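Below you'll find the structure, written out as structure tokens, and then a few comments.
All protein chains but one are shown in place.
Moving on to chain A:
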Amino acid sequence: MNLIQQLSQYILSGLSTGAIYALIGVGFAIIHNATGIINFAQGEFVMLGGMLTLFFSATLKLPLLLAVVLAIVVSTIAGIVFERLAIRPLKDATPINLVIITIGGSILIRGISMLLWGKETHSLPTFSGDEPILLGEATILPQHLWIFAVTTVLIVFSKLFFSYTISGKAMRACAYNRRAAGLVGIDVRRMVLFSFAISSAMGSLAGIIIAPLTMTSYDVGVMLGLKGFCAAIIGGMSSGLGTVFGGVILGVLEALGAGLLSSGYKDAIAFVILLLILFIRPQGLFRKGESERV
């Protein structure tokens, strides 16, 4: 394989993992924008997506589409329950308390999943075959196309939701100023609940479409969640294109680093990028104006 071929292959696979990071990152951004919380349990919803789909399709023998829908429904309910039981009752919460409680939630979800489904790694069948498609110098799997399609649809959908629906506008109002939003009659608590529901649904969908490529187990959520957070940081905590760029930049750099430098240090690359961004531009690469280090 010549260098051009190699490079285009790395970039292509980087783009598709980047799309996943973007989806997870958008989940972080939605909750952060509505509540100011960084949900450390976001990765566990990604894990739940993959594991639940596996459970419904392989164990209960349901058709794949139904299994996917059920997996999203159950993860969304898990997100709602988490908000109601752990986030809402917390009075005068400090950032440290919120970090701790979402970490506690993530440990709990991971522990329950481990008890239910064991510690093994499972694979999920691809949605439409494993026949590689030739694309210029590189090849691509049909599952990668699923990832690009789902990510594009979801990002467009969330853009429309936040710009044109009443609920979407209400959530943006909460993000801008919670007190003022409350004063004009927006039910802030419901919007918070809503943001948890949406982001857990999006997270689980990301987990579902990536599981056929990377395998899934009870503990895949930690790394995926952190990568998603990196994407959100690079994108300046936006729930739209910024985070998509963040995810793609991260995915491609990671794939190039793994291919050209060392695959062992692949995960470290993401965190070096995270630290550099946090040190130099904590407001993200794509957000102009005041740097607010909150």
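Rule of thumb we're sticking to: contacts are C-beta pairs under 8 Å (C-beta built on N, C-alpha and C of every residue); 3 or more make two chains touch, one makes a residue touch a chain; residues count from 1.
Operating definition for what follows: contacts and distances are computed from a predicted model.
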Quiz item: The hidden chain: which UniProt name fits, "Pyruvate dehydrogenase E1 component alpha subunit", "Branched-chain amino acid ABC transporter permease", "Extracellular solute-binding protein family 5" or "NAD(P)H-dependent oxidoreductase subunit E"?
Solution: "Branched-chain amino acid ABC transporter permease"
Quiz item: Which residue among A:Val222, A:Leu253 or A:Leu285 touches the omitted chain?
Solution: A:Val222
Exercise. Tell me which residue among A:Gly27, A:Gly49, A:Gly105 or A:Gly168 touches the hidden chain in the full complex.
Key: A:Gly105
Practice problem: Among A:Val81, A:Met114 or A:Leu183, choose the residue that contacts the chain missing from this document, as touch is defined above. | Solution: A:Met114
Exercise. Could you list which residues of chain A touch the chain missing from the display?
Key: 32, 37-38, 86, 89-90, 95-101, 103-112, 114-115, 222, 226, 229, 233, 262, 264-265, 267-268, 271-272, 274-275, 278-279, 282, 293-294
